[in-house]
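One structure below.
Omission of a single protein chain aside, the complex is shown with its protein chains in their original locations.
Order as written gives the chain letters A, B and C; numbering starts at 1 within each chain.
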Amino acid sequence: MMGETFSFVEDVQIYDTDAQGVVHYSGYYRFFTDAMHEFVKSKGYKFPFIDDKHWFVVLESNAKYLNSAKVGDTLDINLTVNSVSKKIIRFDFDIKRGQEQICQGYVLHICIDKDKWKSADIPDNILNELTK
Amino acid sequence: MMGETFSFVEDVQIYDTDAQGVVHYSGYYRFFTDAMHEFVKSKGYKFPFIDDKHWFVVLESNAKYLNSAKVGDTLDINLTVNSVSKKIIRFDFDIKRGQEQICQGYVLHICIDKDKWKSADIPDNILNELTK
Amino acid sequence: MMGETFSFVEDVQIYDTDAQGVVHYSGYYRFFTDAMHEFVKSKGYKFPFIDDKHWFVVLESNAKYLNSAKVGDTLDINLTVNSVSKKIIRFDFDIKRGQEQICQGYVLHICIDKDKWKSADIPDNILNELTK
Partner (left out) sequence: MMGETFSFVEDVQIYDTDAQGVVHYSGYYRFFTDAMHEFVKSKGYKFPFIDDKHWFVVLESNAKYLNSAKVGDTLDINLTVNSVSKKIIRFDFDIKRGQEQICQGYVLHICIDKDKWKSADIPDNILNELTK
């Protein structure tokens, strides 16, 4: 299933930066997480505790840094979501400052049954909502 | 000078929490910083780099934890700002979830001349804007 | 009971700093937490999950910033521990770089029964170990 694109706007905060004067490399994962939270919330679910039984657990994270961003910069975080399988969902991120590309990346989540801490199918209605 | 109250709404993110299942004690300082950023931005300045010459540097931080908050909770961060002297400004925070008090705290900043890294008077127009 | 002093050495990492070029104000709470972990571990307990039933939960945190620290600086974190009551324990911190004072602060923890999420007496043997 091909997913939709969701856009989210966020300012760079002083704690996102480091002594190089720009956003620290792991700081972009905050923007990724915030965008996933807002997207899943817009669908009526909680993140990463999707429902009482199912959690999203991260399998892989990746970020490529194309240009640096500074405190006070306003960033557009564009998220695309796709299902990899019935259990795995992939979020792709493209962060821009105006027309300029800042960071691209992705996060893979696997759905687990939280009580068994074992992989589980994402419930059909949730998968449809997230990837329609 | 007595300062005004500024309110800011923010969701608890998964990275704010720890294995106790609730927001980690240092996580509240992110809410404090975000509220200071939004308040100063609403006045037309950047935070903590107020202008080309003046920076706010933290002198003291404090937080008291009254009730715990969980991922997905929506918090109201209420900020009050007061000048302590011509050089020092104090932000007080009162974080609520609905009517329930979650956290109270404060952050003291001193203004410095960034080139000399020495304390400096907050420019009058900025101090007036922030504490009127 | 008067507590002992425990010393712990740690380097400032790039992620502890922000775009002001020095350690971010909330970064010092990492040093506080690391020192509490090492101290409690040296007594044979885990932190903050003291045993199967008892957790330490933070009531208050405070830090005063006396001098700034830079990436690569080696800091001495000196911790003193005292019992405030049978339920509450206080950790005081004094961070130095050589003879120079960098940061002073404290963290108050209350002991809870984790299953009830209610305050509980710190078990006598643990309180004695931590504050002897």
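The rule we apply is simple: contacts are C-beta pairs under 8 Å (C-beta built on N, C-alpha and C of every residue); 3 or more make two chains touch, one makes a residue touch a chain.
Keep in mind the model is a prediction, meaning the values are calculated, not measured.
Residue in contact with the omitted chain (choice from B:Met36, B:Val71 or B:Leu130): B:Val71. Checked against the full complex, the candidates A:Glu4, A:Glu60 or A:Glu100 give a single residue touching the omitted chain, namely A:Glu60. For chain B, the residues touching the chain absent from view are 14-15, 17-22, 24, 26, 70-71.
In the full complex, the hidden chain is touched by chain C at residues 11, 13-15, 30, 33-34, 37, 41, 46-49, 71-72. Within chain A, the residues in touch with the undisplayed chain are 19-20, 25-26, 29-30, 33, 48-49, 55, 57-65, 68, 107.
FYI, only the chains that are shown with their structure count from here on.
Taking each chain's centre as the mean of its C-alpha atoms, the one that lies farthest from the centre of chain B is A. Spacing of chain B relative to chain C, judged by their CA centroids, is 23 angstrom. Centre-to-centre spacing of chain A and chain B amounts to 27 Å, using the average Cα coordinate of each chain.
The residues of chain B that reach two or more other chains are 30, 33, 48-49, listed in rising order.
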